[in-house]
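For this depiction, one protein chain was excluded, whereas all remaining protein chains were kept in their positions.
Labels run A and B following the written order; every chain starts at residue 1.
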Amino acid sequence: MDMPAQKKKLGLRERYAYMTRHLGWETTYQPMDKVFPYAEYEGIKIHDWDKWEDPFRLTMDAYWKYQAEKERKLYAIIDAYNQNNGHLNVTDAKYINSIKLFLNGISPLEYMAHRGFAHIGRQFPGEAARVACLMQSLDEIRHAQTQIHSLSNFNKHYNGFHDFTKMIQRVWYMSVPRSFFDDAVSAGPFEFIVSIGFSFEYVLTNLLFVPFVSGAAYNGDMGTMTFGFSAQSDEARHMTLGLEAIKFMLEQDPANVPIVQRWIDKWTWRGYRLLTLVGMMMDYMLPKRVMSWKEAWEIYFEENGGALFKDLARYGIRPPKYLEQIEFDKDHISHQAWATFYQYSALSNFHTWMPTDDEMDWLSSKYPNSFDKYYRPRFEFWRKEAEQGNRFFNKTIPMLCQTCQIPMVFTEPGDPTKTCYRESDYKGSKYHFCSDGCKDIFDHEPEKYIQAWLPAHQIYQGNCFGEGADPTSKDFNPMASVLDYWGVQNGHDNGDFEGSDDQKNFNAWRGMATNNS
Amino acid sequence: MSIVFLALQANDETRPIIESIMADNPHAQLNESPAMVKIDAEGSLTVKRESVEERIGRPFNLQELQINLISLSGNLDETDDEFTLKWNA
Partner (left out) sequence: MSVIAIKPYVGEEKDRLENFHGAQILFVGWEDHLIFCAPFCFALPPDTKFGDVVGGVLPGAFSYHPDWAKIDWAKAEWFKSGQPWKPVFERTLAENGLHHKDVLRFRTPGLTGIAGTCS
């Protein structure tokens, strides 16, 4: 009787070791420090790269296998969603506006993350770290591409999706996510992995990809649910890599601790500012809400981030700065952000609206300390004005923060009635900030942030007018010309949701889908 | 001790995985949201290959978890037999 031959299989640990160790060698034509010129200048000391270990112990062969499976599932669902005109099953066309923000603002960041990880994968001298960065680099371009596919599907039916590559570089609020990544990719490889791998992935993407994407599912958007969860399945690995990178640096040399601490402070703050947009998406742009921004923040930042910082305390790492302010502000920032986009709606590539009574009541119940006291009166005033034909469109250029580039909409720590102003003088010029956090970041590396491309100032410098514009001509309309430069179609992409093409089309198409007339 | 968590898509493939996690980690709490579940546990949480295999009736590679994984928190250790999340403090 034949006995089946028992093949000796390597265990996960051994397989990982064989596939990620001793693949490199000492170079001979050029010294190692010339081959890896970025490895040391940030001051991070690494003594033994072999101590780097991916806790998933993922190797390239397994990576391809599982990623292929993810892609098959993803596109099966996206195809089904489109074949069934799934976009007409979302709760309301208002919802689509949150996806405009997501797909226009995040997809280009995915691409930039791809480039960033490819770059540091090249620059790290350790093989295991390089393998992990290579995988993340591939993940990120997968996310960019799946999101572009999703965007192109929405673009067939709705406004504001037609020119994301131009918009990310030009539209005023897009400078917020863009400058975040510009800052990260122009740092050294170790700061980059803390900024994206740790702060962005571990501390922050959970808030975008978990509760918001669950909210997309709740609002009937299967397409976004599937690309969101598919991306986040990679993020789980990225978070693990980010945490591993931090622990690795901290364990390699005690001199690394203060450097890493400063990066944690900086990038937690930068990420927190960026997430303001997600807060507003959750509280105002999902017709059916899964949880409030504040609740999501408590679960994913306070509870989860808190556990993480407690765990890192043994290395001498303390929680990031300004936590007290961050905790106070969770009652405010989503409302402040929506108030901003509502009033600058003439200058955006998506629509805004005032909450209904039901929605205001929901906001009151979720924000008992702040909504009725500070924001409801403002919103009810605007709603009444709009009903009387005087919808508020703020058309004056706002003052921006030099660091985060968000208009100066944030309030003093502890006082939601006072705009927070901070400033620094550097080489004879003044620079303004929305917070102590943003001022600290500038003061540490002013030479970097004086280069900020602030849309407000660029418009005044005359750098943001449409092609062929003649600002000296009598009938020159600067605002129309700026919209043209941004790629925003005036009267279609911008303005209130009420009366928009999107609203009319959605209602008409949904009507066609449910009756025969 | 702090809370670790594992978030998984809610679908036919994850049903037996969620079941085995809940059986193997009596201290864990299952939170259901639209399209997903989040399993919270104080201190640590372990997914065991054998428990999943018992329920699905075929060999299971713990790395298959990646396909339906949404998010996690805690320090991870993955071997052929166990996938463990834990906080050290």
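In this section, a residue touches a chain if its C-beta (ideal position, glycine included) is under 8 Å from a C-beta of that chain, and two chains touch if they have at least 3 such contacts.
Please read these numbers as outputs of a predicted model, since none were measured by experiment.
What chains on display are touched by the one that is not shown?
So, spelled out: the chain left out of view touches A.
Could you tell which one of A:His157, A:His432, A:His492 or A:Arg510 touches the chain left off the display?
Answer from the full complex: A:His432 touches the omitted chain.
One chain isn't shown here. Among A:Pro319, A:Pro398 or A:Pro413, which residue touches it?
Answer from the full complex: A:Pro398 touches the omitted chain.
Identify the residue among A:Gly24, A:Gly43 or A:Pro254 that touches the chain left out of the display.
Answer from the full complex: A:Gly43 touches the omitted chain.
Residue by residue, what part of chain A touches the chain that was omitted?
37-38, 41-43, 187-188, 191, 336, 339-340, 343-344, 373-374, 377-378, 381-382, 392, 394, 396-400, 407-409, 411, 417-419, 421, 423, 427, 429-432, 443-454, 456-458, 460-462
The rule is short, and it goes like this: only the chains that are shown with their structure count from here on.
Starting from the mean Cα coordinates of chain A and chain B, work out the distance between those two points in Å.
Comparing mean C-alpha positions, chain B is 27 Å from chain A.
Given the complex with chain B, which residues does chain A contribute to the contact?
For this pair, the touching residues of chain A are 11-13, 55-58, 62, 66, 69-70, 73, 206, 209-211, 213-215, 217-218, 225, 229, 232-233, 235-237, 239-240, 243, 247, 290, 303-304, 306-308, 310-311, 313-314.
Spell out the part of chain B that touches chain A in their complex, as residue ranges.
Spelled out, the residues of chain B in touch with chain A are 2-5, 7, 9, 33-36, 38, 63-64, 66-80, 87-89.
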